[in-house]
Structures are given as structure tokens and as C-alpha cells.
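Notes to accompany the following structure.
Complex shown without one protein chain; remaining protein chains in place.
Here is subunit A:
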Amino acid sequence: MSASEAMPVPAARPVPSRLPGAGPWMTLGLLLALMVLASLAVGSMTVPPSAILGSLWEVLGLGEASHQLDARQRAVLLTLRLPRVLMGVMVGGVLAATGAALQALFRNPLVEPGLLGTSSGAALGAVLAIVVDVTLAAHVGPLRMLVVPAAAFVGALGATLLALRLGTGGGRTDTPRVLLAGVAVSAGAFAGMGLLTHSATDAQLRSITFWSLGSLGGASWETVGAAALPLAVTLGVLLSEARALNLMLLGEREAWHLGVDVERLKRKLILAAALGVGAAVAFCGMIGFVGLLVPALLRIALGPDHRRLLAASALSGASLLLASDLLARTLAAPSELPVGALTSVLGVPAFIALLARKGAA
């Protein structure tokens, strides 16, 4: 009896349905809805979730609700919690989706926006604005609250463009070289921050800490409005290139042979990432780990297809950031912990577990 008779080829069985099914979307959507509701309800003043759902019911014109919000609850929700939650959803979503896209672009699951110099460039811009604030503020007057975000944004774009420029030679963007350049640009930005910190006052140091550890505490309707456009553009660009990102996983040559304009795609995605991460850092400071952890976990759960991974990352990144912010606000109330530290607190154990599992597999 030959080997082929002893081991008949199994009939082609259907591939496990990883094509878009309702399952993951329901789960991730419900999780996000739950985190939104919890973030709105919990805080120094508890707002009953039933009343929140009730007023949503009324806003949607579905009839009178039995549970009503009183005036104070309404004020807290509308002026404080709602913009904060919206900011968290947008920033968490964009950070995670950007991480997923950059990991595909660089074909390396350990890449995150920080590696391109984007976040450290943004932080350097912010710190610079904070330290020279005194002289600047006299001239800008009412626009003062946008000075720091604007500086952060310029820093993010500047650092990323510098890394991209250093990584491009002879008309080709060499991805390992871009990463190396990003590391160097980051190191430079951190050195600059160190020097600036040295000459900062105590009050300025507190603001600088805010930037380097991140917080959603500064969210207001104005900042939500200012951040919405760049964040939405970034997400839109990333989602529109999901197919091309799948091909990039095969390799740059292979993607090119399958009709992808690889050079254009690289520049487009790196600039989109700089735009989104720049806006995120500008308004919320450096929030680490969301862009690294969320796509890595989802890739294991859902597979590497970006037509699912990007949107799923956005949903989960939003949930993770809201959960971290909820803990940041409540663990040491009335004072507030830096949210960037909490994403890492939640993220590091999960990441170590992931690495251990990968090592065993």
C-alpha cells in the first residue's frame, strides 16, 4: 500500500469563513457602545445609564422616555463627558487603524506611529510651544488655546517628512531606511524635549507631563471640532487602501507586479498617518500602545485581511482608549492619572501574553 493510498487527500473543505461575517462586528460594536455608555455614566457625578439612553431615545424622536436627565446631569454630559468621549473614540480609532496600516506597509507587526518620529515630533512641537508660551501668548490672544495643538501638529508633520526624506534615495522610499531615520528623528526630538524641560518652570513641567503621557482631559467641543477633520481624512485614506495593504503584505515587488503603485502608496499612507497621529497628539498628547497592541491582537483573532482589520482596529482602539480613560478618571479620583500610562498598563500584560503565545506556537 503506497503512502498516497494510506493517506487519502482530504476533500477540499470549505475555508473557515473569515470573509466579512456579522460576528466580529456585532461584538466589537457592542463593546464600543458599552464603553461609550459607561464613559458617559461614570465619573465624579454618576449619571444613570437609563437616563442617558432615555434622552437618546427622545433625541432620536422615538417618544417620551420614563427616565429623565436633570439640568445638572445634562450640563455635565453635554459640556464635559460627550466631547471627551467623542475625542476618545476618534483618537483611539485612528491610532489603532494607523498602527495596523503602518505595520502592513513596513511588513513588521512591531511598527507603531511612534517609530516614524511622528509622535515625538508632535510632542517636541508642543513642549516648544509650552516653554516659549509666555512671549507668544501676548500676540495670539484668544487663539491661545490652539497654539500648542498647532505646534504639535507642525512638529508631527515636520518629523515625519524629515524621516521620509532621509529614507528616500534615488526616487525610491526604502522602508527599512525610513524606520531607521524615524528612530533617529525620534531620538533627536526627545533630546530637544529634554533640553527644553530643563529650562521649564514648574507649571510648564506639568503641561509637558500632560503631553508626554497623554490625556483626554483637554477635550472640548472646540478641540473635537478641530480634530475631527484630520482624523476623519486619515481614517478614510487608510480604509480606501485596504486592498493595496493586503498586497503589500506579499512584499513590495509582489505588490508592484499585482498593479500597486508602491511608491505612491507608501508616501500617501505615511502622510495620512502623520496627519492623524499629529492631530491625535496635538489634542491628547502621546498615547502609546493603542496603535501597537490593538492591530496585533486583532490580527490573531481575525486574520490579516485589512478589509476587516482596519475597521475592527478602529472600533477596538476606540474601546481601549475609552476604557483606559475611564480608569484614568476614576482610579485616583478626584485627581486624574495620565491615560497613556493606563493604555500601557492594560496593554503590556496582553502584549506579553501574545508574545509568549507566539513563542510557543
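Throughout what follows, a contact is a pair of C-beta atoms (placed from the backbone, for glycine too) under 8 Å apart; a residue touches a chain by one contact, two chains touch by 3 or more; residues count from 1.
Following the convention adopted for this analysis, contacts and distances are computed from a predicted model.
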UniProt protein name of the chain not shown, from "V-type ATP synthase beta chain", "Tol-Pal system protein TolB", "Heme ABC transporter ATP-binding protein" or "Peptidoglycan-associated protein": "Heme ABC transporter ATP-binding protein"
Sole contact to the chain not displayed, among A:Glu112, A:Asp305 or A:Asp325: A:Asp305
Chain not shown: contacting residue from A:Leu250, A:Leu271, A:Leu327 or A:Val345: A:Leu250
Among A:Ile52, A:Leu164, A:Val260 or A:Leu346, residue touching the chain not depicted: A:Val260
In subunit A, positions touching the absent partner: 9-10, 12-16, 18, 104, 107, 109, 243, 246-247, 249-251, 253-254, 256-261, 299, 303-305
